[in-house]
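Here it is, the structure, as structure tokens.
Heads up, one of the protein chains got dropped from this complex, but the rest are sitting where they should.
Naming follows writing order (A, B and C), and every chain is counted from residue 1.
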Amino acid sequence: MSKEKIKKQIMNLAPVVGLLLLYGVFMIMGTVKDINIAYGMKAIINQSIVVAVVATGAIFIYTLGSFDISLGASVATSALLGGIVYNATGSLLCMFLANIGVAVFISLFNSILASVFNLPVFVTTIAMLSVLNALVLVLIKVNGTGSEIAVPAEAVKALDTTGFKVLILVLFLVLCIFVFNFTKIGRMQKMLGGNEICARLTGISGKKMAIIGFAMAGIGVGLGAFVSTIYAPTLTKNTASSVGMDVIIAIVFGGMPVSGGARSKITAAVIGAFSMTFLGQIMTLMNFNSGIGQMVKAVIFILVVFVATFNQRSKMLPR
Amino acid sequence: MKKLLAMILCIALCMSTVVGCGSTSGEGNAAADTTNQPAESAGTDEDAEEQTTAQGGMDAVAELDMSKTVKIGVLVSDSTTAESLAFQNYYKEYIAKNYNVELMYSDELVDAAGEKSAIDTFITNNCKAVISFSSFDRMAQLNQCADAGVYYAVATGTLTNDEYESVKTNEYYVGAIGPSLDVEFQAGYDMAKHYLDQGKKNFAIFGGALPYYTEMHIYRAAGMLMAMVEAGGEGANYQGATDKDGIVGKIFETATIETGSIGSINILGYVGGYDMDEAWFAKCGQMAQMDGLEVILAVGNGSDFFGTSAQGTDVKIASVDAYASAYGEAMEAGMLDYLAGKFSASIGPIFAATYRAALGSPIRNSEGNALALDQGYWVATSSEQFNEYYAVDSSVESPAYTKDMLDTLLTADYAAFSEFVGKYSFDDIKAIQ
Amino acid sequence: MKSSKGMITKIFGIGTIPVATLVIMLALCASKGVVMFETQGNWIAFFRAVTSVMLTTFALSINLNSGRFDFSIGSISMISSIVASQICISMGFTTPVMLLISLVSGIFFGTLSGLIYIIVKLPPIIVSLGVTLFYEGFAFAITDGYGVSFVANTELTSFPSVLNYSIIILAGLAVIIFLFDYTKFGYNYKALLSGQKVSVNTGIKEVPNAVGCYAVAGGLMGVVGFISATNTGNIQMALNFGSIGVMFTAFLPMFIGGFIGRFCNERIGYVLGAVTTALISLMYARLNVDSSIQQITTALILVGFLIYLNNEGKLKKLIKG
Partner (left out) sequence: MEKKEVIVEVKHMDKRFGSTVALNDVSITVRRGEILGLIGENGSGKSTVTSIIAGMQKADGGEMLYEGREWHPSSMINALENGIGMIVQETGTVPGITVAENIFLGEIEQFKKGVINRKQMMRKAGEILDSIGASHIKPQMITGALDLQDRKLIEIAKVMSKNPQILVVDETTTALSQIGRDIIYKIMEKMKEENKAVVFISHDLDEIMNVCDSLTVLRDGKIIVTFAKEEFNEDLIKTSMIGRELQGDYYRSDYDGRYDSEVVLEVQDGNLGDQLIDFNLQLHRGEILGIGGLSHCGMHALGKVLFGAEHMAKGKVLCHGQMVKDEAFAMKNRIGYVAKDRDVESLCLNASIKDNIAAGGLDQFAVSRFLILPGREKAYVQKQIDGLSIKCQEMNQYVSALSGGNKQKVVFGKWIGRGSEILILDCPTRGVDIGVKQAMYQLMYQMKKEGKSIVIISEEMAELIGMVDRLVVMKDGRISKEFERSNTLSESDIIQYMI
């Protein structure tokens, strides 16, 4: 391997190295401060898992070079409808199916709306964000107590274990890795993200791939909603409201190029989601207040992404 | 190659978390057990104490060992309101400096999941107790704390009766001290009454989080309407309702306040929510400038949203919030006429109760149940009054509840404790001081 | 060149959307027995909405048109108005000074954001995520989370008036038109916008131009922050991307402006786009429309308009044949 190549390799692994580094810092600081590390790891998994699952699905959208800002609202909507379904049927399976169904429906609606009417997906999702936020309020008003829709805590308690949640993440990740790396779909999506015209002239249907991509993202959103519900079964208007932006941050932090294409990595989401949580925990250990903590986070975020993409600088400013 | 490596690493990481979680959950339990042990031993102490309290009546408790630093987590639901900042200020600037405690604050929480993960973080950091200002899912918070052997206390608002019944015997539930919904109702009632007594007839109401069914706001609004129904003369009613339950029920039905007449009293306008968009600000503006309007009653912060629009009119604004300097200025400028505010030290007693629980000496009521004590507002109706209150409230040297006062709570029995909390008015506290 | 038919098309293209909106909004209000512009307050609210939406639209479009997506504009408006009001309150400055300081600090934070972008050379959307978090955190840190409240400062809060807003609208429009249509900066901006590579190769300096764009956008957002601060006399804090909401208000006027811009100067299109959305906002306020209905309606209008824009050709074909 040439020197250049080694350098490239290191840059490419920057997000992974970043994660390991953050993990190390957390362990060291945790040991020094004598915290309950074992419980902490569990907490970190709990705190990362929803974002990790949703972001992993969203990689399919990002690979296409698209962008979905309504994912958080979508998680909330699907969690709420799932909650309504549970309260009506008393079946967790029904809730699960409702979670997935609703999320996939929303996602497909987004992509079909965009492809039928030739709209830029991103703008469609901005509009969708408003619609879903409003829908959340309406759902809670109509079907809940007004301030919440609650699934009984006992009903989901059995599932609220780290093992189960990690299992969901791993299964979904494996599914996504399979689809992304070992089937035609992943290749076609990367090609579309890299050069849409060329992909079309290679017989790859942008619309079909967008629909598949959004469907995969929808599954991620549905799983996220499910995991979110079993973790915190009381759903309110702000449920999952931070997920939308966290997903974007996680994906980028994990080393995924925002423009999508051939450099897309399916594992970026998980790496990014866990990195951000570790970072948050470290901020807590350092006793930063919200303002300072957020500033430090911002700086580290930019630095990591900067290092990870150091070998991709061009003469012109990126857009 | 590198992709493969990244993938393997990623899967390995997940696997390690699975394996780790197998072991973590085991370890976690073990850890929880270890944390449980002192707590449990504390629990047995407590049981013993309870028995003693039960047998020996209201005897004072033994000396507390305050040599070890106690970590307490604080769940913050809104880190930017005057109230929550005043509270944090009291904890940070006074409590943390005068007691051997380390207070950890959560980030701003917006949902039940946030609460849960914040508590996870507290437990990770070996907090012995959690004081909660966040109310998305209190039962879940309590259960989570109890499972980990961590004491849990509610610092704003109280539990509903049903909720209290279900958890009052939980040894990790310290209790709640704050305005109950009845107190909230009364606060609204008093506010409206204040103006009705002055002969005002034309009101507008700001509903705050009422459209999101935030109960304390609903009860405050209901209190206002109740006062109007009483003052409205023969046959006055709000949408047909004439009593407390009826009015509350009406608000729950529609999540809004209907404008119109209540007997001789008029509700000219209503705005709810915190949309903060152009349309919302326009709604606020036009409400403040309505013809004939005399008073704006806000269930929350009113002057910030209506003050400038009402500038130059005779409209009075009444708010419920905390003692923040901005309100003093607003009162001085005539933009705020009436403030029912929580005083920052009002969260002193719940700290005392939580702290002593963490030290192994929890306080329970005469039946051995968790605390459920009411506490109300300081009402200022003039700038002078505000300044007097504010001087005390904002002081970090001698706040409303000083260390000496709180120290008595650490060893007080239930009767003394509850009496102390019950005397929350400014004058009462001054008298105690 | 300027045939009368061309003129008619032009006037029609420029006027249809705002006029139709005005008529619809008036009709909606009238049907409920409400006079849309009843009080002075209504006029002020309308002009305020036009001003801040217009400035936000300018700010958003400057970078978005060049393919630079900027989440940070909301946070810039917050942080610069905080800096300005803190200074003014402590020094007892007057409103015009606060406006000036808002503008200057907006330019400062915008420039900073632009500098970070050109230094790290990451896609702007990523940089703006970091910058947003940073500014929000910074605003929080310098005010200890309290934000700023100066409700009682009648000097500063007396700013809202139709006249003052009109002055800002005209001045803002004039400055933007001057900057983008009559200066070297503007010409280079347009060239870079649609032909980045060619322009750079020709010798146009992209870096200063990009920083300039951020500076201008920042300055505009500083004024937006000033307007919202002087409206209520307080500045609310936002963390965790709470500040990005401001940006979303500018999309509809931007698209409307883009459409109108085919018939006239694009910036005037943006103003008319802002007028259109301000009319809708005022209608919501006058009729006390519930916020969820409001959100859904606005979103539907946005999607509907986009569908029209992106399928204009097809629609025309459909109508013709």
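We take it that contacts are C-beta pairs under 8 Å (C-beta built on N, C-alpha and C of every residue); 3 or more make two chains touch, one makes a residue touch a chain.
Predicted model only: the values in this text are computed from it and were never measured.
Indicate each shown chain that the hidden chain touches within the full complex.
Contacts of the omitted chain with visible chains: A, C.
In the complete assembly, which of C:I14, C:L156 or C:I204 touches the absent chain?
Within the whole complex, the residue contacting the unshown chain is C:I204.
Looking beyond the chains shown, say which of C:T16, C:Q40 or C:S194 touches the absent one.
C:S194
By the contact criterion defined above, which parts of chain C meet the unshown chain? Give residue numbers in ascending order.
178, 181-184, 186-188, 190-191, 193-195, 198-199, 201-204
If you put the missing chain back, which residues of chain A would it touch?
Touch set of chain A with respect to the missing chain: 2, 4, 181-184, 186-188, 190-191, 194-195, 197-205, 261-263.
Here, only the chains that are shown with their structure count from here on.
How many hops, at fewest, get you from chain A to chain C via touching chains?
When the steps are counted carefully, the minimum from chain A to chain C is 1.
Approximately how many whole Å separate the CA-defined centres of chain A and chain C?
30
In whole angstrom, how far does the Cα centroid of chain A sit from the Cα centroid of chain B?
33
At which residue positions does chain C touch at least two other chains?
Expected reply: 140, 145, 239-240, 291, 294.
Got the chain A residues that touch at least 2 other chains?
As it turns out, chain A has residues touching two or more other chains at 137, 242, 289-290, 293.
Could you please specify the touching residues of chain A with respect to chain B in the complex?
So the residues of chain A in touch with chain B come to 9, 12-13, 16, 19, 30, 33-43, 45-47, 50, 137, 140-141, 145-148, 150, 153, 161-163, 166-167, 169-170, 173-174, 177, 181, 228, 231-242, 265-267, 270-271, 274, 281, 284-285, 287, 289-290, 293.
Sort out for me which residues of chain B touch chain C in the complex.
My answer: residues 79-80, 82, 85, 88, 107-108, 211, 270, 273, 275-283, 285-286, 288-289, 303-305, 307-309, 311, 324, 326, 329-330, 332-333, 335-336.
Which residues, counting only chain B, touch chain A once they are in their complex?
Per the touch definition, chain B meets chain A at residues 1-3, 5-7, 9-11, 13-15, 17-18, 20-22, 24-25, 27-28, 30-32, 35, 79, 104-105, 107-108, 110-117, 120-121, 123-126, 136-137, 139-140, 143, 148, 212-215, 252, 255.
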